[in-house]
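All protein chains of the complex are present and in place, except for one that has been dropped.
Chains here go by letter, A, B and C, matching the order in which they are written, and residues are numbered from 1 within each.
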Amino acid sequence: MADYSSDEFLISVITGLLPEKGNAAVGAASPVPGSAVLLKRELTGGALRASLIQGTSNNPFTDGGRELFDAAGQGRIDVFFLGGVQIDGQANLNLVGTGEYPALERRFPGSFGSPYMYFTVPNVILFRPEHTRRVFVEKVDFISAPGVSPPDVQRIGGPKALVTELCLMSFDRDKGRFRLESVHPGHSVEEVRDNTGFDFDVPDKVPTTAEPSGEMLGVLRSKIGREIAGTYPEFAERVLGYRAELSA
Amino acid sequence: MADYSSDEFLISVITGLLPEKGNAAVGAASPVPGSAVLLKRELTGGALRASLIQGTSNNPFTDGGRELFDAAGQGRIDVFFLGGVQIDGQANLNLVGTGEYPALERRFPGSFGSPYMYFTVPNVILFRPEHTRRVFVEKVDFISAPGVSPPDVQRIGGPKALVTELCLMSFDRDKGRFRLESVHPGHSVEEVRDNTGFDFDVPDKVPTTAEPSGEMLGVLRSKIGREIAGTYPEFAERVLGYRAELSA
Amino acid sequence: MTDQTDVAALAEQVPDGALVALPPDYSFVPMELIRALIRRGVKDLHAIAVPVSGMAADLLIGAGCLRVMEAAAVSLGEAGLAPSFTRGVQDGSLTMKDSTCPAIHTALQASEKGVPFMPLGGIIGSDIVKYRNDWKVVDDPMGEGNGRILLVPAIRPDVAFVHAPLADRHGNIWVGKRHELFTIAHAAKTTLATYEELHDGDLTEDPVLSAGTIPAMYIGGLARAVEGAKPLGLAGSYGADMEHIRAYAKEARTQEGFDAYLKREVLGGQAEAAS
Partner (left out) sequence: MTDQTDVAALAEQVPDGALVALPPDYSFVPMELIRALIRRGVKDLHAIAVPVSGMAADLLIGAGCLRVMEAAAVSLGEAGLAPSFTRGVQDGSLTMKDSTCPAIHTALQASEKGVPFMPLGGIIGSDIVKYRNDWKVVDDPMGEGNGRILLVPAIRPDVAFVHAPLADRHGNIWVGKRHELFTIAHAAKTTLATYEELHDGDLTEDPVLSAGTIPAMYIGGLARAVEGAKPLGLAGSYGADMEHIRAYAKEARTQEGFDAYLKREVLGGQAEAAS
């Protein structure tokens, strides 16, 4: 078994969720999803296109800030990543803050494009490493983006999976519920349950999440460090051991 | 009195209608209005900005074909020019054809942006040299752009004046009628009436349209020929005696 | 990566009956691809001019490739009326959906944004509205008492056509300030592009050229076509061949004249072989 860091493991888990072709976009401040998307691009020989919105490299958009959202509205973005200060059992996301809006106890930056991307991108992967009852709540204090919608609202996109430091869950849009798919090595179903504030489906047998192969780790460390350094130089150095030359 | 061609005279008449500042735009295939706008820009030291949509010189737009229309919708275009296969007494314009639509007897290119520019540009100058009952009809066969609108339709723009080979008319938007302002030298009110298929207001005394000054003709011939040649090389040579060097 | 191919193969990718978007004559029209479409014998196209067209539309109409034309105008500009268009409307063989420039831009922007319609000021009272039963005039839906407003439905072309001065090996194309081509490419399901010259490097990474670059994700097929816009011009590269266009305007006034032009200038050896 190869030796790897927890970030490398999470990159591997996300890579395993990505399709073989199409367009995957990654928002700001997301080095782990960004690395996974660049890795999958490498593994598919470019059949999966990667767009890292933050920064100037691996960012093909040329028509300003609205192009990502327009492209999503056109149905061109197949994969996107969202997180949240709180996430609840209906996959509602809260990026605004905790307490009663608008007089919040703790204010966070805001909803960004989440309520649009969640409706337009077929495969939204929720990525939130911290797996605690503070994050995974019964009901979010503010719905930045709803997990499911009534039938009179047009919706193509939505949550597909949730990746945390403990486990991988899938989301059933018809039932409006998460389902535990696998538990990461060294963790248990009980640990997931204890740290999750909402109810979710658990199959009879819960497999252990697959570990990254040596081959995947090789590609990640040899090729993706340089690529992700254009957007996240500190992450590239700290996690993937790649030291970019100094430049603006 | 200076010697001048009929095109130079019409350029002078239009120049006299232009404001001292703001933005004047000129659509495709309009060398006479184009020359007038460039002349007025010269006479105002650049306070009146000129946009010649056709061609690449004196065309400041950089955001594609919609920018002119968007700018008009933003209220940034103060002057525009329209014509028509037929124009009627309510200043309705027909750019589509004669006969019964859609099975027209004579089909013309189409309405272009007329029904939008007519609503958004405060000073639309109608320019149609041919002054006959074939053009100036009681009622147009097809309304490409209506001259007046009911109060429940937002409208800032509309017709301000009509320039033909015979006369200058103004348009009263409240009354929805043209008014004869002046008759060009060598022509008469009767001639205008005989050749106009619609009724219009005639003041007791109809002045003769002012002729171009020698100074204006000097600027026109010395400076505007070169400018307009970038868009209308043949016109610049034929009318203003300017011969551009050969280039793509 | 967008696969590179030749112009004839690009033309094969356009199915009969497709809704195709044509740039205006001044804006990088892939005329060699238009001629290849005619040679391929494409049928029943529905063409959207963005927002006007001339040579491109007129050739397709004269060659019997178009069933429906939607445009704010079809004209050869200084060379006069578009002869096949004029004839087609007057003899009823062509269905013309009259529109107006901003309505076409707006309808494409609706598709660009993935919304089913967009509002547009003005226009109300034009007979265009009367004959467009896909358009709708409504009372201010915001309920602010702003009176009536026109809503136009999104136009989503199946295929957009562009001829670009530059393309690169990644499938990006450079069109400079012709920003309507961005809108068309975003609005259409896919874009087939020809190009003049191959650019070494990645156009999206170039600090200056990137501002005029349409990224590969919108481009479904790419083929080199040197002087591929002729007889129309390509701003910055070559001017329009006005003599050719004027001669066409005259020759194509009759269908016989058009057919002679088509055989000589478009079908070439193929017509010889088939006859």
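Following the convention adopted for this analysis, contacts are C-beta pairs under 8 Å (C-beta built on N, C-alpha and C of every residue); 3 or more make two chains touch, one makes a residue touch a chain.
Since the model is a prediction, treat every value here as computed from it, not as a measurement.
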item: Interface partners of the hidden chain - shown chains only, full complex considered; value: A, B, C
item: Selected from A:L104, A:V189, A:V206 or A:V219 as touching the chain missing from the view; value: A:L104
item: Selected from B:I11, B:A28, B:I53 or B:A72 as touching the chain missing from the view; value: B:A72
item: Residue among C:A107, C:A235 or C:L267 touching the omitted chain; value: C:A235
item: Contact residue for the chain not shown (choose from A:Y4, A:F81, A:F142 or A:F200); value: A:F142
item: Candidate in contact with the missing chain, chosen from C:I34, C:I104, C:M118 or C:V266; value: C:M118
item: For chain C, residues in touch with the removed chain; value: 106, 109, 113-121, 136, 138, 140-144, 146, 149, 151, 153, 176-177, 179, 207-213, 235-236
item: Touching residues on chain B - with respect to the absent chain; value: 23, 46, 49, 56-57, 59-63, 67, 70-76, 120
item: Residues from chain A at the interface with the omitted partner, ascending; value: 28-29, 54-56, 61-67, 69, 73, 95-97, 101-116, 118-120, 142-146, 149-155, 157, 247-248
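Note that only the chains that are shown with their structure count from here on.
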item: Geometric centre: closest chain by C-alpha means; value: C
item: Averaged-CA centre spacing for the pair chain C and chain A, given as whole angstrom; value: 39
item: Whole-Å separation of chain centres (CA-atom averages), chain A against chain B; value: 58
item: Gap in Å, rounded to a whole number, between the CA centres of chain C and chain B; value: 29
item: Residues of chain A touching at least two other chains; value: none
item: For chain C, residues contacting two or more additional chains; value: 182
